[in-house]
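A single protein chain has been removed from this complex, and every other one stays in its place.
Then we have chain A:
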Amino acid sequence: MGLLALGTALDWPEAQKRADQVRKWGIEQLLANWHRAKGKERNALLWGDEVEYLVVAVDDEAKKARLSLAQAEILKSLAEDEASWKTGTRPQSPSNEHDGEEPPHFHPEFGRFMLEATPGKPWGIDFKDLLKVESNMKWRREVARAHMAPNEHPITLTTFPRLGTKDDYIQPYYPPSGPALRSQFVPDEIANPHIRFPTLAANIRSRRGRKVELNVPVYKDTNTPSPFKDPTVNYDLHLWPEDDDVRNGAAKDDHVYMDAMAFGMGSCCLQITFQAKNITEGRKLYDQLSPLGPILLALTAATPIYKGFLVDTDVRWNQISGAVDDRTREELGEFVRDSPVSLGMPFANPSQPLKNNRWRIPKSRYASNSTYISQDARLRKEYLDPDLIIDEDIKKRLMEDGMDDLLATHFAHLFIRDPLVIFSEDLEELDLNKADHFENLQSTNWQHMRFKPPPPDKDDIGWRVEFRSMEIQMTDFENAAFSIFIVLVTRAILTYDLNFYIPIPRTTENMETAHARNAIHDRKFYFRKDPFSPRRPNHHSSSGSNLSSTTSSAANSPPPSPTLAPVESEYELMAIADIINGSADGSFPGLIPIVESYLDSVNVDVETRCSLASYLDLIRKRANGTLWTGAKWIREFVASHPDYKQDSVVSEQICYDLVKAVDEMSVNEGRNGTVGWELLKGKAS
């Protein structure tokens, strides 16, 4: 999350009144910045990864694992250390391994039980840099651990398995149901106390008109009751008006029900940000990485448990989406009665005229992205989202100032949302040398790709693209592998001018598909059949930077006809194994072979290539099923635990043992048959 300024945060009705002003100023700041930065050129590839941890306290006596709300203390102690590293009064590291590396940075996150860590300075593309990523991640974990109590551990599970249960799953313990979240499962103290976070949660709830509502299908095991009625739901609470939600049917049969932002924003992700050489390259990478989002989500699947129950989904994405969904019933297209909604179940009625809102909005603020922005001849109109909602006035304003249609559409889409956290101090004067109002909207549009303009006050930073769909993995080896894989894919995209375009609605569908249990092997995903650009007629150069495809059609087919084939013929449903490793019949080359071909074209030293090979091997084997996903491993761990009764319940005992196992795995990484070998190493041959 961004910088945390302090100030007086406006509550919802007040904030909504100022929404137009913030949007307007945000757009003016964007324009000023765009004019300044659109000519930025020749920025190097710099990239960074963000790793997020749960801080889990283990009680060996009671055999319990609890989330520790110690974020503030840990960060304070980390910051003191960082300061003393800088002044050189303290050795950076006991070993010399990280000599010359900047100490890592730690950041607060939404959950008070979370930490985010980034490398001290961004990575480059010197292949030796790639070798440092994993050891740097390990270093971050060590440093974080060193600033925790002896029984606390930085755990890279996406979610805490028993967040929101009836027992004391947090320490220190606070009872649920506070004024900001109004959750019947978690206390307000679960969130970072910085005013930004409770305000964010409260204003999402207020804007929405009820609590957020997450229903995750339960995994039906042999002893799971049917229908399954979430036994943790209390229908007799009368503390807040929102306590009515469950009496109005918020909790659905056969689902695990959750009611607060913490259930989503308390998830840990693995996010990668790349700096592009200029705005054009940034826009291209944004488009080309977008179809890969759902594929990498399914590949990194690691979220099979919510609130103490095994669920029937493998990834976190939709839960975060629901946890910050501030859309009103009207925007959702649900029926709104003039009388209070508590009178009955709402039902969808999209034809009802809008009374209070400007649009019906198909997606949450946290969702797969809805725009393509590259000025690319290969971008066909048919790929664009036909349901895209934009603010026409904002688009007009952007285009008046010279912004092109595609980019103006992108921002006019992001700006259909209301700003959620507004500090009254910021509304006194518009500062065009800042980006605070722009960022207010930009950073609360949590789409799976993010296109980031350079910060106005940093001359040396260029246009950036963030890849946001991946789930955090339990070990740093895996986190390094996926980070580096994506970096290499971006290099291959630029080197081979790869074309992954499919219609945006197919990517949206893929994102849903990725949620299914074992989607990585059991489901297929829409993907472009031929990722190579057609060989362009080449009048002047026998080489040039244009590239050709190996598919025999490219070499032998008649000259391309001026009319393009139907868009539907360009893509098909593919297995992830084929997308990653190539199809058996050779019709699709596979992302790993493409990356290897790229590596064969550049000078890579033996040691680096070996490390890269081990990372690519992990991904290859995840895709072909030789190695398990984190989600499968966790499921199997639960299923084979003596305390598991085939009733979907993940007990405190199981949770404790799981956390211990994951902590051990982060150290031993499945070597020599240690815990986790099924997802890290495979059977020793």
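Please note the rule applied: a residue touches a chain if its C-beta (ideal position, glycine included) is under 8 Å from a C-beta of that chain, and two chains touch if they have at least 3 such contacts; residues count from 1.
Going forward, contacts and distances are computed from a predicted model.
For the omitted chain of this complex, the UniProt record lists the protein as "GCS light chain", which is one of "GCS light chain", "S1 motif domain-containing protein", "NADH-ubiquinone oxidoreductase chain 1" or "Exosome component 5". Per the touch definition above, the residue from A:Phe110, A:Trp139 or A:Tyr598 contacting the chain not shown is A:Tyr598.
Shown as candidates are A:Ala72, A:Cys610, A:Ala639 or A:Val667; the residue that touches the absent chain is A:Cys610. Within the set A:Pro231, A:Gly249, A:Gly402 or A:Gly586, the residue that contacts the chain not displayed is A:Gly586.
By the touch criterion stated above, the residues of chain A touching the omitted chain are 42, 44-45, 124-125, 127, 277, 491, 494-496, 532, 535, 537-550, 554-556, 559, 582, 586, 589, 593-594, 596-607, 609-610, 613.
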